[in-house]
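Only a single protein chain was left out; the remaining protein chains are all shown in position.
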Amino acid sequence: MTRIFHRILLAIPTLFGISVVAFALVHIMPGSPVDALVPPDATADVRAQVIHSFGLDKPLPVQYGLWLLNALHGNFGISMGMRVPVNQLLGQAIENTLILAVAAAVFGFLAGTVLGIISSLNQGNWIDRFVSAIGLVGVSVPAYWFAMIMVILFSVKLGWLPTSGMYSQGQQGNVLDLLGHLIIPAISLGITSVGVTSRMVRASFIQVIQQDFVLALRAKGLERRMILWHWLRNAAPPILTVTGLELGYLLGGSILIETIFAWPGLGGLLNGAIGLRDMPVIQAGILLIGTMFVVINIFVDFANARVDPRIQRT
Amino acid sequence: MKKWIKMNFPGIAATAVALMVVGCGSSVTSGTSTNLSVTKVGSGGILTIGATFSNLPNMDVVPDQGYEGRRFVGNQLYDPLIKENPNTNEFDMDLAKSFKTTDMKVWTFQLRPGVKFQDGSPWNAQAAMFNLDRILNKDSKYYDPTVAALITGRTKEIASYKALDDMTLQITLKEPDSFFESDLTQILFASPTAIEKYGNAEYQNHPVGTGPFKVSKAILRQELDLVPNKDYWAGSPKLDELILKPMPDPSTRLAAILSGQIDWAEVPPTESIPQLKQKGYQVLTKPYPHVWEVIPDMSKAPFNDKRVREAFIEAINRKAMSDQLLNGAANPADGPMFPGSTYYSKNAPTYPYNLANAKKLLAEAGYSKGVNVTINMPTSGSGNMWPGPMSEFIQEQEAKVGIHVTIHQYDWNQILTQQRAGFTGPLKDANGLIFSSAPGTLLGDLETSFVLPEPNGSDIMGYDNPQLDKIVTEAKASTDPAERDKLLAEGWGIVQTDIPWLTIVHDLNLRVLNPKVQGFVTPSSWFADLTTVWVEK
Partner (left out) sequence: MEIAVKKLEPVKKPDLAEIEETGQRKRSFIHKLYQDPIAWASTIWIVLVIAVAALAPLLTPYSPVSGNVAQRLLTLGSVGHVLGTDEQGRDIVTRILFGGRMTLLMGIAPVAIAAVIGCALGVAAGYFGRVVHAIIMRCLDVFYAFPALVLAIAISAAMGPGVKNTFVALPIVFIAPIARVTESAVKRIKGLEFFEAARASGAGHWMIIRHHVLGNIFRPVFAYGSTLIGISILVASSLSFLGLGVTPPTAEWGNMLGSLKDALFTQPAVAIAPGAMIFLTALSFNLLGDSIQDALDVRS
């Protein structure tokens, strides 16, 4: 318990730093959001009024303090671009990004695990190297290029899958429709995970196979299935770690995929907000992504410690 | 070596397969576009539009996302007192049945009787006053500073307003202003009942106007569902439903219309025009008050010299840009106005493509050894067409006469900031700004762009011509619309002569419609009438 407490304590300065970075980045950006709200032919006092209503006339440290205070209470202000509370935008956006990231992670995990096991069972021969190659391809391919090719093939030429968006019109809540829209983006996003996961699975599977107790089990004539089960229990920690961390990266990496596919998630929101100089949204978005990442890291750490008693002692 | 091939086979194979599959089968032939819109009769259907905005436009009385926001949302949910007819460019009566002004200072409106807001509340002088208070009267309970700020350009001439009776509204201006007529076309009216019910902040999520369409569902960033207002005073729209989808990426819009996801795509990539025509889609273009220009800094070298500005324009083969680079989606520009516009001046000089003359002018101005200029460019934005390829084309053309152009890209928003602050602010180090304008959409455009310096107007170039100032003042005070228009045309002609804007091309309002879409009249305006549209089953 003290361990997790210790970790959380260590995380606090990091989170604080993230909030400073989020705030500072927005203010380094050239261009003021006020000019998006106030057209060129507005009179000076109208302009001053708008500046005042958004609190932009206060000194920077004060603005930071106010923002942080509100953020800690879960209030991220009003979006300048869309004039709705940022929370409203964030809630929907996070949900949509999680759907995409989880789908990508599931794809990466399943494909990676299958490939990793195949690889480890054929250790050293050409199948092994072939599978390793697929893994490396996944890490080396530019996601947007891969996405472009898939869209040409499956959406335009074959017409099987939609080209963008999360739902067809009027199909909110239709899971089948969602799945159809999810396929290409999730695969494009998850393809990097396949390589990392398959490599991890391969290594851990080999390790487990070679362990004495497994040899003993096999000598006893235990079925393959039992060995698989044993492997799962032993390999779970590192695989969970990798998948957990990958989920963190996917959350962030979704910014590109969401932009390409007009997926209404956090990454797309952030990208649009950056273009609009929508300060409250950018600050909230960066803070959220950073925080989620830190939380996932702590969680993975914790889960690992629980699952693998050996770690406790280090 | 074998091992290496085996190792990398998947990657190489994937690339090869992809190249083969996609390589075969996209032939591009030209065809004719068929505009079937006015031949058939019918009604109903669901129309899905893929628009260029990246987010749903704000649904309060001043929409954002540029004029596209007004086109698809503002003008569909709400009405103004006077409307600009998108097809004739004349002023039609809307929420005002008639109006009268003898001195262009006091305007008296007879409001249209029997009109109701979409929530059933009545349209009358009280409702009008409520809306004006909201954007003009700081002491009123429902004054909204954000909305007021956005519309201030259209309301700043208003001195006072009052209701003479239930259906008569009188607005008094600070001084006579014949341009006010067009300002009125952009002041929209919302239901006071709804604003009182929801409050200023929440109202935008529950918009209620008098317009031809009302909101049935809005999913932020994804979809806006509109349904017809069956009680619309001018007659219910024909559609059963109108769906708007934000699609900021041109190739996404193209893919969506090719796959049937949408029926109507704004501004597809121009290279798809031949392919779309061949497949039978309606590819619509029509001139309208639009111009794509470089706004030069005339306060410093080299653009302070008119010869350099002229040379800059003459070095660009605008016909090639329009016909080849943009596949016919634009027309070359002689000046801010397009031929056919009321304000097009036939006497003003044009600047035909002429490399030799350009070089000569530059040499006369002392730049025979060449000159470096920096131009800032937006990456997208309403009306900005395809700024990347277009500015690259300009770069290349200017290089031939010795003008070395460096392009700095910025977001549309940053460009607006820069334009607002002028060349003394963020644009300090730049020589020019790529921009697009809608000259003539508002009568006051000439004044705003070329007479009033910032912060009251957009004359950021440092341009000043007393003759033009005089003409604008006369036009503004004129009580005869015909005389006003004649003076304005003369004014635009002066602008074309002085070239404070380096005008390059006129956009042609490119959009693509599925052959099923009927009844749409291609407008010569930034706005459009969607009440006559229906979709075949």
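Order of writing sets the labels: A and B. Residues in every chain begin at 1.
Just so we're on the same page, a residue touches a chain if its C-beta (ideal position, glycine included) is under 8 Å from a C-beta of that chain, and two chains touch if they have at least 3 such contacts.
Not measured: the values here are computed from a predicted model.
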Contacting the left-out chain: of A:V102, A:L245 or A:A303, that is A:L245
From the list B:Q395, B:N465, B:T497 or B:T532, pick the residue that touches the absent chain.
B:Q395
Identify the residue among A:L161, A:A203 or A:A303 that touches the chain left out of the display.
A:A203
Of B:T379, B:N465 or B:T532, the residue touching the omitted chain is B:T379
In the full complex, which residues of chain B touch the absent chain?
1, 3-4, 7-8, 11, 15, 18-19, 22-23, 26, 28, 249-251, 254-255, 258, 269, 271-272, 275, 320-321, 324-325, 379, 386, 388-389, 391-393, 395-396, 399, 407-410
Could you please point out the chain A residues that touch the chain left off the display?
10, 13-14, 17-18, 20-21, 25-26, 28-30, 136-137, 139-145, 148-149, 151-152, 156, 192-193, 196, 203, 245-246, 248-249, 251-253, 255-256, 259, 267, 270-271, 274, 286, 289-291, 293-294
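Convention: only the chains that are shown with their structure count from here on.
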Which integer distance in Å separates the CA centroid of chain A from that of chain B?
37
Show me the residue ranges of chain A that touch chain B in the complex, using the header's touch definition.
30-33, 35-44, 46-47, 49-50, 53, 81-84, 88-89, 92, 126, 129-130, 132-134, 137, 140-141, 149, 151-153, 155-157, 159, 162-170, 172, 260, 262, 264, 268-269, 272, 274-277
Going by the contact rule set out above, which residues of chain B touch chain A in the complex?
3, 6-11, 14, 18, 21-22, 25, 48, 54-55, 58, 60, 64, 145-146, 148-150, 152-153, 156, 204-205, 219-223, 225, 243, 245-249, 252, 255-256, 258-259, 261, 410-414, 416-421, 426, 448, 452, 454-458
